[in-house]
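Only a portion of the chains appears, each positioned as in the full assembly.
For clarity, chains are labelled A and B in written order, and residue numbers in each chain start from 1.
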Amino acid sequence: MKELVERLYPVCRSITGDGLRRTLEIVGEHIPLTVSEVPTGTEVLDWTVPKEWNIRAAWVKDPSGRKVIDFAEHNLHIVGYSTPLHATMPLAELREHLHTLPEQPTLIPYRTSYYSETWGFCLRHDVLESLPDGDYEVFIDSTVEDGHLSYGEHVIPGELTDEVIFSCHVCHPSLANDNMASVAVAVELAKRLAVQKTRYTYRFIFAPGTVGAITWLARNFERVDRIVGGATLACAGDRGSLTYKRSRRGDAPIDRAVEHVLRESGRPHKVIDFSPYGYDERQYCSPGFNLGVGSLTRTPYAGYPEYHTSGDDPDFVTEESMADTLETLWEAVTVLERDRRYVNLSPYGEPQLGRRGLYDSLGGRSDTKQAQMAMLWVLNLSDGDHSLLDVAQRSGLPFATVADAADALRGAGLVKE
Amino acid sequence: MKELVERLYPVCRSITGDGLRRTLEIVGEHIPLTVSEVPTGTEVLDWTVPKEWNIRAAWVKDPSGRKVIDFAEHNLHIVGYSTPLHATMPLAELREHLHTLPEQPTLIPYRTSYYSETWGFCLRHDVLESLPDGDYEVFIDSTVEDGHLSYGEHVIPGELTDEVIFSCHVCHPSLANDNMASVAVAVELAKRLAVQKTRYTYRFIFAPGTVGAITWLARNFERVDRIVGGATLACAGDRGSLTYKRSRRGDAPIDRAVEHVLRESGRPHKVIDFSPYGYDERQYCSPGFNLGVGSLTRTPYAGYPEYHTSGDDPDFVTEESMADTLETLWEAVTVLERDRRYVNLSPYGEPQLGRRGLYDSLGGRSDTKQAQMAMLWVLNLSDGDHSLLDVAQRSGLPFATVADAADALRGAGLVKE
């Protein structure tokens, strides 16, 4: 996964344009992607698909003719959607277009201006401080023109047409944790699912943030009824512990699955309530859709000093963290797949498990096996009101033990779905 | 407010009589009052309006002829509703009619006997201890006769006929915190409301405790359906922190408003559950009415040593405490007035706030303004199920910020009531 992050990192992405296309192309080398291109001007919910932005070069030369800021050196140097320009201006005028982080003088910030036509450069604050007075030559070779917004989808069909979606924003230029680490984790999760027979259909969405998710929702309005839930994936690779942000519903299947997995695993983690800020769960959980879509991150949105700066480079993410995020997702998917609601077919008294070979014949011992306890719990709570995850939570037993017990009981004809 | 307390303090009030009338007259100098006079014998719910009690003089002379207890010196010296008497009796016989506080020997207690014909005096325990044996002359110039029970009302009409009531008991003689401080706070609150355009109609009730509230309820039986809530006001001026006692309902609008204001303010405070004891919330919250009426006090009922003694004098209350109680009520009223339930008219995805001038154009920054967060919260929760107060509580944002955001969104046509 780290390799994929390193390969994707240098691409200059935005909410439209060739960097975004190149990103989808690289992802498509790992898992088949269906790429959609939506024309500028298309109305999508309350929004309109913006013009496409492409950038080839951008620099600032100081009075001595030395390039003091150069897009060729770092994608973050240019404010996203900067309009083309070639001009000379005194430092004072230029400064109004320069963005720095005075508190973090050695880091380049990430800034964009998608919906207000302007231009600007981002740079280290210490560099800004060292600039001499005088006239500066400013050059931006960009285009903001009618074009398309691109997004990619990878679908793994299941038994049911009900869908679980995982959505990654892919609009940020050179930022590793935010969000190429999540793209790498999503690719691996998709590969693992592809070799399974699954109950649900799984859809991975790689789209630019906000307007991309909005575009996808606008074009899949009829489909959303099939979505049983899912998560946005972001910040999947930093060294912090996992944070799960609940869907707006708060108790959607994904919420219960991820929380169970996190709690059972003993991992340090946090679970936080939904808020209408963060990543594209904002769109999936808008009140009209209100999908059961949460958000899994490690350190959450804006929670680390390197957030939206040049400090979020490939060294900021680790293979271990991405593997841990992947494993958590995998376990949560397993819970979603296996969670069912059974009905006890022998609900009056306990059925005699012993004669079915499901119970120890020697009585009197005080150490009953977990598998037997799980069967007793499944039998007791299989009244149509409790799912296996309910049983796991109520009993304190691991979900897998409970699901295995249910399989054994179903095999013996004692419960049915 | 302190001045009004000092003016009202010396008046000898009871549940009927001229002291009560004089009290309403003084209040009426500040805010217009409609005074009702209900004849003795009128049946009011399970009760009957009692005879009217008036007292002109009352004293006890010791064997040497010296006045050792004199109503002229302190209203609390006479047990409320004491019957007339002129007699001489030995100390032993007199003592059965003397009430003191052995644990607080320098304070005069407050005692009444409204519904059992008797007489008595209250005095300092140290004075009682110093009384010599011998014959005492006892004189009480009072009348207990058919008359009226008086109460006053001040109404501020709003857009709606739905009413918020604030009810103060005005039956206690010289006790400052209990309840002249609340009368002073109520008067100021009424003055503030009078110069506002309000949504609700506000009614201030100044009535004797228990039988007064019962009389008001009996005579307004048809009106109670219009009462959306309110509070009894008591002990509004002592130096203790605020205590809000919830209505019997527990989550009435007033409960949620006051609790939000207290929590947001960071004031030290307590919120306690309803109990059928205390002030006239006992009547408003009886199960037949079950009105959403709580009770706001500083130190609650019987919670301070000066309670129902001569220690509850004007020095016991402070302008600062009354101002703080008033401010809390004002803020709670503001919440009641502004709390609405909106519906997001653009519920699919987030509406594009930027093009409506409601959102920053420069992206990528991690410090989103509170006003913008409030708009996102209002949009996300405006599904018909959540009021603005719900939004404030869920988001942790101040109610005013949320209500301002809702106003901005309504102005932009994005939400409607």
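Just so we're on the same page, contacts are C-beta pairs under 8 Å (C-beta built on N, C-alpha and C of every residue); 3 or more make two chains touch, one makes a residue touch a chain.
No experiment lies behind these values; they were computed from the predicted model shown.
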{"item": "Complete complex - number of sequence copies, 2 represented", "value": "3"}
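Going forward, only the chains that are shown with their structure count from here on.
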{"item": "Chain centre separation in whole Å, for chain B relative to chain A (CA means)", "value": "54"}
{"item": "In the complex with chain A, residue positions of chain B that touch it", "value": "344, 346-352, 354-355, 361-366, 368, 373, 376-377, 379-383, 395"}
{"item": "Chain A - residues contacting chain B, complex", "value": "45-47, 80, 109-116, 118, 210, 213-214, 217-218, 221, 248, 275-277, 282-283, 285-290, 302, 307-308"}
